[in-house]
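Let's turn to chain A:
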Amino acid sequence: MKPDVLIVEDEPAILTSLEFILHHAGWATACVTDGEAAMQYIQLTRPRAVVLDLMLPKKNGFEVLKALRADPRTHDLPILILTAKGQQQDKLTAMELGASGFITKPYANSDVVDAVNELIGTPPLSKKTNIELS
Partner candidate 1 sequence: MISGSVVIGTSIAYVILLFIVAYISDLRARQGRWKLLRSPLIYTLAISVYATSWTFYGAVGSAARNGLEFLAIYMGPTLVFVGWWFGLRKLVRIGHNQRITSIADFVSSRFGKSERLAILITIIAVIGITPYIALQLKAITTSLRVILATNPNVSIAQTGDDLGLAFAIAAAMALFSVLFGTRNINANEQHHGVVAAIAFEAVVKFVALVAVGLFVVFGIGGGFEATFARAQDVGISLNTPDSFGPRWLTITILSAAAIICLPRQFQTTVVENADENHLKTASWAFPLYLLGMSIFTLPIAIIGLSVLPAGSDPDMFVLALPLANDQNALALFAFIGGFSSATSMIIIASIALSIMISNHIVVPIALRSPNLFGLKEGQGMTRLLLTSRRASIAATLFLGFVYFWLTSGSGALAPIGLISFAGVAQFMPAILAALYWRDATANGALAGLLTGSAIWAYSSFLPSFATSNEQIAQLLLTGPWGIEFLRPQALLGLDSFDPLVQSVFWSLLANTIALVVVSIMGENNAIGRLQATLFVDVFKQNQNGQRGFARSSAPLNDLFAMTRRVLGTERAESLFDSFAPSGQSRLNIEPTPEFITRLEKELAGSIGAASAHVLLGQVVSGDTVTMEEVMQMADETQQILEYSQMLEETTTELRSTTDQLQQANVQLRQLDQQKDEFLSQVSHEVRTPMTAIRSFAEILLTNKDLKPTQRQQFVRTIHDESMRLTGLLEEILDLNALERGEKLWANEPVDPNRALNRAIEVCTPVTDQHQVSVQLGNLAKDVRVIANFDRICQVFINLISNAAKYNDAKNPSVTISSKVDGQHLLVDFIDNGPGISAADTQTIFDKFWRGTRNPDTSQSGSGLGLAISREILGKMDGSLNLITKKNPAGKNEKTGPNKSGACFRVTLPLHTK
Partner candidate 2 sequence: MIGPKRIVFLAKLLPVIGVVLILPPLVSVANVDANLFGFPAIITYMFAVWIFLILAAYLLQRKLPSSPADQSEQFPNKSSRNKSSGNNLSDTNND
């Protein structure tokens, strides 16, 4: 099944939590832990949105963002940036590169869910996948 949201995050604990809350919000999710994997995955499966960490092995978040925006096929793919650095400069850079949203760690779970909802609409199967995960 085609996932709704691709989570790109290298910290296992955070990845787990993101997966849980988005799943719980009703979205089908997929996970990768580095930039190159993210690129490959997106080309193959075309998720509806991407939650992208900036500090990533192999290819960092900015590079992924840039590459996606340069590609006409993923030109308008909604991308939500996550960062632990929280510097104004990073946010500006991300926005310039065409990020759809920007969230600073640590975040409230609802912020992430709301942001994803705003990008791709209300999930069709609310709360359903939650059970599957568990």
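Behind the choice of candidates: all candidates are chains of the complex that A comes from, given by their letters.
Keep this in mind: a contact is a pair of C-beta atoms (placed from the backbone, for glycine too) under 8 Å apart; a residue touches a chain by one contact, two chains touch by 3 or more; residues count from 1.
All of these numbers come straight from a predicted model, not from anything done at the bench.
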Discussion item. Can you pick out the candidate among 1 or 2 that touches chain A in this complex?
Written reply: 1
Discussion item. With touch defined as at the start, can you tell me which chain A residues reach candidate 1 in the complex?
Written reply: 10-14, 16-18, 20-21, 24, 33-34, 55, 57-58, 84-87, 105-110, 134
